[in-house]
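Note that one protein chain is taken out, while the other chains of the complex remain in position.
Labels run A, B, C, D and E following the written order; every chain starts at residue 1.
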Amino acid sequence: MEYMMENMTWPEVKQARDEKRPLIFIVGSIEQHGPHLPICTDMAIPTEVAKKVAQKVGGIVAPVIPYGYRSKPRSGGGEKFVGTFSLSGETLIHLTKDLIKAYIQKGFSKIFVLDWHVENVEFINEGLTLAIEETEEYEKKIIVVDNPNGLVDQSILDEMFEGDFPGWDREHAAIFETSMMLYLCPELVREDKIISDESPNYYPYDILPPPDDIVPESGVLWHAAKASKIKGEKAAESMAEALAKVIEKELK
Amino acid sequence: MEYMMENMTWPEVKQARDEKRPLIFIVGSIEQHGPHLPICTDMAIPTEVAKKVAQKVGGIVAPVIPYGYRSKPRSGGGEKFVGTFSLSGETLIHLTKDLIKAYIQKGFSKIFVLDWHVENVEFINEGLTLAIEETEEYEKKIIVVDNPNGLVDQSILDEMFEGDFPGWDREHAAIFETSMMLYLCPELVREDKIISDESPNYYPYDILPPPDDIVPESGVLWHAAKASKIKGEKAAESMAEALAKVIEKELK
Amino acid sequence: MEYMMENMTWPEVKQARDEKRPLIFIVGSIEQHGPHLPICTDMAIPTEVAKKVAQKVGGIVAPVIPYGYRSKPRSGGGEKFVGTFSLSGETLIHLTKDLIKAYIQKGFSKIFVLDWHVENVEFINEGLTLAIEETEEYEKKIIVVDNPNGLVDQSILDEMFEGDFPGWDREHAAIFETSMMLYLCPELVREDKIISDESPNYYPYDILPPPDDIVPESGVLWHAAKASKIKGEKAAESMAEALAKVIEKELK
Amino acid sequence: MEYMMENMTWPEVKQARDEKRPLIFIVGSIEQHGPHLPICTDMAIPTEVAKKVAQKVGGIVAPVIPYGYRSKPRSGGGEKFVGTFSLSGETLIHLTKDLIKAYIQKGFSKIFVLDWHVENVEFINEGLTLAIEETEEYEKKIIVVDNPNGLVDQSILDEMFEGDFPGWDREHAAIFETSMMLYLCPELVREDKIISDESPNYYPYDILPPPDDIVPESGVLWHAAKASKIKGEKAAESMAEALAKVIEKELK
Amino acid sequence: MEYMMENMTWPEVKQARDEKRPLIFIVGSIEQHGPHLPICTDMAIPTEVAKKVAQKVGGIVAPVIPYGYRSKPRSGGGEKFVGTFSLSGETLIHLTKDLIKAYIQKGFSKIFVLDWHVENVEFINEGLTLAIEETEEYEKKIIVVDNPNGLVDQSILDEMFEGDFPGWDREHAAIFETSMMLYLCPELVREDKIISDESPNYYPYDILPPPDDIVPESGVLWHAAKASKIKGEKAAESMAEALAKVIEKELK
Partner (left out) sequence: MEYMMENMTWPEVKQARDEKRPLIFIVGSIEQHGPHLPICTDMAIPTEVAKKVAQKVGGIVAPVIPYGYRSKPRSGGGEKFVGTFSLSGETLIHLTKDLIKAYIQKGFSKIFVLDWHVENVEFINEGLTLAIEETEEYEKKIIVVDNPNGLVDQSILDEMFEGDFPGWDREHAAIFETSMMLYLCPELVREDKIISDESPNYYPYDILPPPDDIVPESGVLWHAAKASKIKGEKAAESMAEALAKVIEKELK
């Protein structure tokens, strides 16, 4: 069975809609992820996870938008890296609104939004709100998971970080993402380039424009060298399992 | 060498920029293409062609936006098909503006825009104009090819249509696109579903909202059955060659 | 009978609406048209043709917006000419949307859009789409003719170009437009300034910002000297006849 | 000498710019003006006055936008009349911004804005402010006259109203406008339809949506029957004289 | 009884809505008001007056937006003063639209808009119009008072200006506003800094960007020294009385 909507023909899409298959909607980001991960990491991980989820629940994955909202220094290294190319807030709001409106108007009744790039969340939320308001579709439910990491089994997370969890913000191009990529997209990881770096200062606030000293030159915000494929496998499978359960519970 | 920017790490993107590799920018569309072609056809064809061009000129292909502007009945079957999901005009303008601004600001100096979905063109053009205006970058050239079909060697086109060219508008999910897909993405073509259909009426004007009788139920606007892989190969290679020449001439 | 809505009083407009007279909506452009034609040419020609059409079908011509979308070098000489003053894409979308909404809300049931400036078309189309969506008026038909030249009798076109048709893009301030103006608005043509010029290079793509060598200094893209009043008369009358037939067929 | 820019060729426009001729910019309105005046009255009067001003100061009149901002019941009868078709506030802001930016960028250095439809003023003002901000043109002066009636010689006004001045708000389709039209555009006045009506209630506030009883059915807000061509002549000539003096004083 | 909505709990707001208490909506401005009045004057006066009105009619005052539209030199001194911080036109339109939509959707049926800063009026009006259109709430009335000064008893105004009324435009940081503040917010008036100044030139038109000589350096456009607390008391009480009558008449 095909799980990627873009590879379907229109009669196949129509059938999927008629069968009320859940639709998984993903917005990525094109953002630096250190010297060892591709800039599409925030698109690649949720897409691969979504395929696993789709297999479990009979869902289909909508064509993925590669780009996301501006990168924040604290959680993604910021806009200064060549390799980070972003959308403004209003563009992301309208992009989401247009597409969700289209999916609603074409009759999809179970929409599941999976976001990996934390900076996207509020703009996607506003786009969804406007799509619901403009279509006056208040009956159907849309589910938004904005921190899928938090759904991974705690014991797996404990094992992954070995007692050294830096907070999700600093978990960028680091243990979790590198492990996931080693398992999900190994051909895109430059294993020889994996390094352990660390954000030199922790700021509990944002500074605009961002100063140069809050992000390591490498773009790796934490110890990527502790990543492993087996850690990624456990986390990815646990996450897919948890997401499938959310869909089964909320979009039945 | 890697030609898809999304698969690169940021230091690789930086190197590509420093080497002044031409950047190929593509906006697709998610649009019905009959019972035999996937809805990503307008993204898949230019992306595959762009890879060939990139190999010839040392270019890189920017992450492709899958969605495009609303489908017109005369050239794409229109918005009534489940399987067609589109952006509004203003969203496409801003999407293009944001990204081209980002590419210019990050120092890319040779930008080449390749569009396959004819409905996109004017909104992309407006986005480019605004990006140039807002960055005040009037020195560097941006090249836009909005009808790459027209660059294919005429003898190949003659051979393809066998004297029965319906105009580019009706060439939707038909001989040219099916041939290209048979060559470029054969795994995505349902060969057993290829049919020959025909727009029943030719209207030299648009009707809004579109009536039901101007588009065949299949979504195929012309005789797809005349397509072949060998026709696709000739056209795709000729097109890539011609596009590479444009880049070499204009973006040296 | 009055055909120009702007010269009517409101009770007369009300009567026209009650009689279901077709409404002809025109967006022009203020754009260089060589040393011999006024910058209002793209407003003057469709307005004069529309008056003839209105007489044939009992229509009324809505107040004409003089300005249009940015001029493209390939088809209008581009924005560098003093004498070309244009709207951005979003302004034209909203202008069209506001006015068509107003016409629909006031009860006009037969709307016919005639466009002469090719750069306007997609933005007008988006404005119409939004007006229909926001008024939820899906029952009434709007007809859009975006290439009225193509409706002229072929034998008249053959005679006009004498075997030397440069494509509609280059037909700017050239044989067709000059002939039309000589017939429709002779007092606005500087006959002593008519020259034959030619776009020096043909580019099958756009270059942004446009280089200086693709548009002749005169702004005339083709051989205006071959124009004549009698050619204009034949073309204008044939076009009006054809447009009237479209209205009678589609907006009955 | 030609005073209407739209009738000029581009070299003539260029010459006018090089000679620093003042540019007069007008936004009209398409609004009910009773049973005796055309709906283009708010475009026709300032255009005719502007021609007189242009002759006095060597100015040129930019192509006039027929439509303006929504009609207010207190000053124009409101939006309920068939015959009133209006722009939203944001559209008028952007329309003004785009065009004034274009005039500034093309080198016009003396811009004079003449507004007749009082509802337009603040949106035009915002458009001008944004045009200045976006072009960073802070050196050149733009003059805006938003109540040209107030510049008419007081003795002429006294004579016109015969001691019975209703305030400018209610002076709609009434003595002043009818007199002006009788002098400036007599062929557009239905003299047999001139009536004297009166807004039945005076509200020193606005009510939204407007109730039915604050505007006479005729759309005439005051005693049009007191109008005369000779009154119009005196007012129009006095106004043109006063406007010319403003231009000569401020835009030298 | 509480009259300021912001100090209520949500059950109290719900009760106020259920009791159909009139809602008073105010947009202020942060604008220079000479050396003796605070920059919040345009928010403070209508808020204090609104409290009095609320007490008379059982109304509640919605949370007040401190900022308003750009200051005009003729009526507020303009944007050059440090101490004047303003919103653009579109922001004010959307701010008003969002909030009025929210009040309508939450069931408030009697909305009364009180504006003090004259530059705000048209943008508020557009926001109200859009809120009504988007909620399709055409049954309930919204009342807008845009010149509350005009409702003060004429004899009080005569006494206040002592035959020397400069027009409302120049009445900025002058007799009326200073008197009102002396009565309503005496703790915010620097009595020792009250001066009498005067706009040196009267221009019956606007100049953009504004020249330096049309506004006194002090920011006081007229003779503030003639102000007194007793004048303020009479005017404020008369105004509150008149506004209460409007509410009782129109929003019963």
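We take it that a residue touches a chain if its C-beta (ideal position, glycine included) is under 8 Å from a C-beta of that chain, and two chains touch if they have at least 3 such contacts.
Small disclaimer: the values here were computed from a predicted structure and weren't measured.
Among A:Arg70, A:His117 or A:His223, the one in contact with the hidden chain is A:Arg70. Along subunit E, the points of touch with the absent chain fall at residues 5-14, 17, 30, 32-40, 43, 62-67, 81-88, 90-91, 94-95, 98-99, 102-103, 106-107, 188, 190, 193, 219.
Contacts to the hidden chain, counted on subunit A, fall at residues 69-70, 72, 88-90, 93, 119, 121-123, 125-126, 128-130, 132, 138, 141-147, 150-151, 204-209, 211, 246, 250.
In the analysis below, only the chains that are shown with their structure count from here on.
Inter-chain spacing, taken between the CA centroids of subunit D and subunit E, is 29 Å.
Shared interface positions of subunit C, i.e. residues touching 2 or more other chains, are given as 88, 90.
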